[in-house]
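A protein chain is absent from this complex, but the other protein chains hold their places.
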Amino acid sequence: MGLVSSRGPEGEVAVPSLGVGMLGHGFIGKAHAHALHSVSYLAWPPPLAPRLVEVVGWRPDAVAEAARRYRFERATTDWRVLMEDPAIELFVNAGPNDLHAEPTLAALRAGKHVLCEKPLGRTAPESHELWQAAAAAGVVHMCGFNYRFVPAVRLARELIEGGELGEVHSFRGSYFQDWLANPDSPYLWRLDRQRAGSGALGDIGAHLIDLARFLVGEIAAVDGHVRTVVPERPGGLVDVDDTVEATLEFANGAGGSISASRLCHGRRNALGFEISGTRGSLAFDLERMNELWVHLDDSRPGLRAQGFRRVLVTEADHPYIEHWWPPGHVIGWGDIFVHEIRHLLAAIAGDGAVAPYGATFEDGYRAAEVCDAILRSGEQRSCQRIAYMDPVRAG
Amino acid sequence: MGLVSSRGPEGEVAVPSLGVGMLGHGFIGKAHAHALHSVSYLAWPPPLAPRLVEVVGWRPDAVAEAARRYRFERATTDWRVLMEDPAIELFVNAGPNDLHAEPTLAALRAGKHVLCEKPLGRTAPESHELWQAAAAAGVVHMCGFNYRFVPAVRLARELIEGGELGEVHSFRGSYFQDWLANPDSPYLWRLDRQRAGSGALGDIGAHLIDLARFLVGEIAAVDGHVRTVVPERPGGLVDVDDTVEATLEFANGAGGSISASRLCHGRRNALGFEISGTRGSLAFDLERMNELWVHLDDSRPGLRAQGFRRVLVTEADHPYIEHWWPPGHVIGWGDIFVHEIRHLLAAIAGDGAVAPYGATFEDGYRAAEVCDAILRSGEQRSCQRIAYMDPVRAG
Amino acid sequence: MGLVSSRGPEGEVAVPSLGVGMLGHGFIGKAHAHALHSVSYLAWPPPLAPRLVEVVGWRPDAVAEAARRYRFERATTDWRVLMEDPAIELFVNAGPNDLHAEPTLAALRAGKHVLCEKPLGRTAPESHELWQAAAAAGVVHMCGFNYRFVPAVRLARELIEGGELGEVHSFRGSYFQDWLANPDSPYLWRLDRQRAGSGALGDIGAHLIDLARFLVGEIAAVDGHVRTVVPERPGGLVDVDDTVEATLEFANGAGGSISASRLCHGRRNALGFEISGTRGSLAFDLERMNELWVHLDDSRPGLRAQGFRRVLVTEADHPYIEHWWPPGHVIGWGDIFVHEIRHLLAAIAGDGAVAPYGATFEDGYRAAEVCDAILRSGEQRSCQRIAYMDPVRAG
Partner (left out) sequence: MGLVSSRGPEGEVAVPSLGVGMLGHGFIGKAHAHALHSVSYLAWPPPLAPRLVEVVGWRPDAVAEAARRYRFERATTDWRVLMEDPAIELFVNAGPNDLHAEPTLAALRAGKHVLCEKPLGRTAPESHELWQAAAAAGVVHMCGFNYRFVPAVRLARELIEGGELGEVHSFRGSYFQDWLANPDSPYLWRLDRQRAGSGALGDIGAHLIDLARFLVGEIAAVDGHVRTVVPERPGGLVDVDDTVEATLEFANGAGGSISASRLCHGRRNALGFEISGTRGSLAFDLERMNELWVHLDDSRPGLRAQGFRRVLVTEADHPYIEHWWPPGHVIGWGDIFVHEIRHLLAAIAGDGAVAPYGATFEDGYRAAEVCDAILRSGEQRSCQRIAYMDPVRAG
């Protein structure tokens, strides 16, 4: 495998490369490919230099073009090929939800590191199986909860860890999109429970659940109200939710709520949260991803100018900004994948761990348990306490 | 009783006056007094001209000064005096929650019109008794859900009624304040269940419930999570909630959620809601009371400039703005009481009804049923369907 | 004259009344009447209790109705009547610009206190004549630059005075409206130089000039670009400006710019400014009148949460808020007239002076000099240094 060299204080350093195979080359695959290419010079010197070995797709023409486009060395329509290829050390699963489990399990059995997109599995048991396998394999595993790598979100975590908010007691999160807001928009695979697992809950609600866990702590109980507002669309009957609300109880005594919907006209990708503690508050809106709104009582006593601050999270000492531009030059959605990939590379190189700032398969599993509990709660109309399983089943 | 004259197209018109007695002269009493004074010239010609007859307070000195300040003819420390005074035709109950029921019932028995502050009673049964009495008395009755009279809120209702949003399917409301955010802020009567009935739920959550009903429709079921984050404060033990989350099911099939808390640093009086329908969306924030955010698909097809509009609700054809200033000149929180009082005066004068744009005692009762259901749900951790009572109890 | 009584610590205190005559009862007259009525109980105890004696209008019917509406004791179509009436102690000139000078001069000669709307005169010489007369009369005089009385504006002044911004070096102001944005909107008196003096410059630009002087200091030189974008409208030829830009030099070395226009679609009443100093910044937007945006470097060193703060100027210790509601309850445009009138009453009662927090006729004159210099500069396309005149002309 090739080497990339960088010069540190002690002179030139060789950076080992890391062979990558990727399943899927659509929207999220493009985001990963962009990050895999650019991480090497943006996060300089990189812990490892990704080498894009092979990409998997469904249509031979399309995957061949994807390989040329994203400069993979090879293309295939059979993901099993990757598992047997020793040049592939990291498997990136950017496929649809019903192709998360089987290829990921195969990659784990083959001893490859794995980055699997969220939701990890379509259900908690499927997710648990993946976590078990990853733990048993002893490889580095990451679940693609990319929003942990938004600088403002990581800053929120660090402010909370640093005690700036005092004791956090409340989390309110919402994730609204509008791509299904028109009842006449057509049926597609994401509306099929068999393929997608769930609807708005698993697709976007899961991000909220992961952020709630990341920022506040483990979720102990939920009370969910899960709806399919538009049960029939041109081309098919919908058997997943399009809208969900839930209240949350955290293990540490905090509480909160989440709302997620694909039916909110004018909200394109509006993930937001507000966190309240005994000493301060935070608010975030993904549509203004470079801002964190912060209310702290740290000002000079008597100053009559208190209020939420619009913090532009682009300072040199803000998380991940070392890779980018001078203050005030905003980053984009695609850029957060650079942070995610760099974090993963560092973990593989042994320069750090995926947890706690990145999501592991354990986090993927735990989010799935919360999702399933919300679905059960919605069916039974009662609060569901969550019993998380250990990584290794008894028995 | 005196007369105020106005000249309409047919010449001078005598405006009959309406004698008013008011219990309470603190924060909310001041708002009512300000409206009672200014409605006559702002909403010109007024349906009736309020005459401020008598004010009730607890401390002789303070109530005497309040009478001088707000130009009531008389002051008393005994609210019973008002009930026997034929000069008093409208009783405004701006007292604390534990003084809503008894004086209001007495006023109703005395045949007076009544405006009672929210929450109507401390519990659903108490509220129901008040509604029963009001219905039996045949007088005009209003519950002080003042936010119905914010121009942006009324415009929201009219846009929904006009079908601009299509079928409304979701309501998300929040009401955050921070006056108890510091755990060391002292105990006061609002934290005593006996006096206040409930905490954040009845005080500010009730506004959300009323707005949900006003804008979307009747609430059929709730699932609540009710918390007392700070159970002890200097000076006393808190036995009411300070934070509440709930999911809502509406009778018409819509759903949603509310959050209310007094513990959110930096949120001074932040009542907000977002409403989603099949054709459009609305959003509102009380801290920017003169704005309604509207997303509608009414633009020229092909125009690449869609987005939420920041509508400044100060146009001549916007609700209630006829009483005020040219476009762009914002109104304040106190001004919405002018709309409320004018609406009430018109109803008393027979020029309209309190319902549906104002809240009656029925609305006060129904909001109380929802509050009580949320409390029960929080205790039992299960969904509560709500059985509303008729105005007249069987038997 | 009647007395209003209030009880202070030493017992009941009689508040003397102050007879008021007002010219004009349209938009701005209504604002003054509302304040004159409500100041007595809002700003309790009032320094003086206004007694509304007589109102002047042009059409007998309309002024009679205005008297009934706003409860003036008398109505007239001849403003000279007021000057001979000893019951009138304060003359409020809320008439059009071409009726500012003559009635105001008469009132001054009659020894009455005067509040004259802005612009004081239509030109600097006319304004100077008014200031001269006021100074000679020895009465209390105020020019209606009401935006000084916005709590956020007064807070800005106090923060600057307190040194929070360090040395102020820049002021950028803009005032955009849209009521003439459509080129087909019809001609009216405000577009006639003879009646209005100037266009956007004197009407709204003058507010910016006053705020620049109020917040930063005296203006020494200007460079203006004055335009009439729409020179002809249905019904007449426009001979005043509709749009103006100017750069400013302050006597203290600061600099800046202003823009004012009546042609900006979507900006209803958008007065804004941004002020920069060596240690901090301020920003304000009248359409969000209750907010002041403040950037100060007062936080704990090392805290990674710096940014502009959205200060809700509704705290008990914020200027003028003592007259209103608890924190977070916003005030409206009309409410600032209560502050203005209270300030004037206190000056008349001897409890304070109009300057520096209110605008005197001197301020009205100085703003007029700046306006005239901008007009001259626009004609000559060169910088104009401003030579202010003394109150008493030599000779």
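So that you can tell them apart, the chains are marked A, B and C in the order they are listed, and the count of residues begins at 1 in each.
Keep in mind that, in the parts below, contacts are C-beta pairs under 8 Å (C-beta built on N, C-alpha and C of every residue); 3 or more make two chains touch, one makes a residue touch a chain.
Being a predicted model, the structure only gives us computed values, none of them experimental.
Among the residues A:G111, A:G334 or A:P356, only A:G334 touches the chain that is left out of the figure.
Considering the full assembly, A:R71 is the residue among A:R71, A:R109, A:R300 or A:R385 that touches the omitted chain. In the complete complex, the residue from B:R109, B:R310 or B:R385 that touches the missing chain is B:R310.
The hidden chain makes contact, of the residues A:G138, A:P234 or A:P326, with A:P326. Even with one chain removed from view, chain C keeps its contact list with that chain: residues 169-170, 172, 174, 176, 181-183, 221, 223-225, 227, 229, 243, 245-249, 255-257, 259, 261, 263-267, 274, 276-281, 295-297, 306-308, 381-383. Of the residues in chain B, those that touch the hidden partner chain are 155, 158-159, 164, 292, 294, 296, 298-300, 303-312, 315, 317-318.
Counting the whole complex, the residues of chain A in touch with the unshown chain are 4-7, 27, 30-31, 33-34, 37-38, 40-42, 44-45, 61, 64-65, 68-71, 177, 179, 267-270, 286-290, 312, 314, 324-335.
Just so we're on the same page, only the chains that are shown with their structure count from here on.
Counting only chains that touch, the fewest steps needed to get from chain A to chain C is 1.
Distances from each chain's CA mean to the overall CA mean are smallest for chain B.
Each chain gets a centre from the mean of its Cα atoms; for chain A and chain C, those two points are 54 Å apart. Taking the mean of the C-alpha atoms as each chain's centre, chain B and chain C sit 35 Å apart.
Computed from the mean C-alpha positions, the centre of chain A lies at a distance of 42 Å from the centre of chain B.
Shared interface positions of chain A, defined as residues touching 2 or more other chains, are 296, 306-308.
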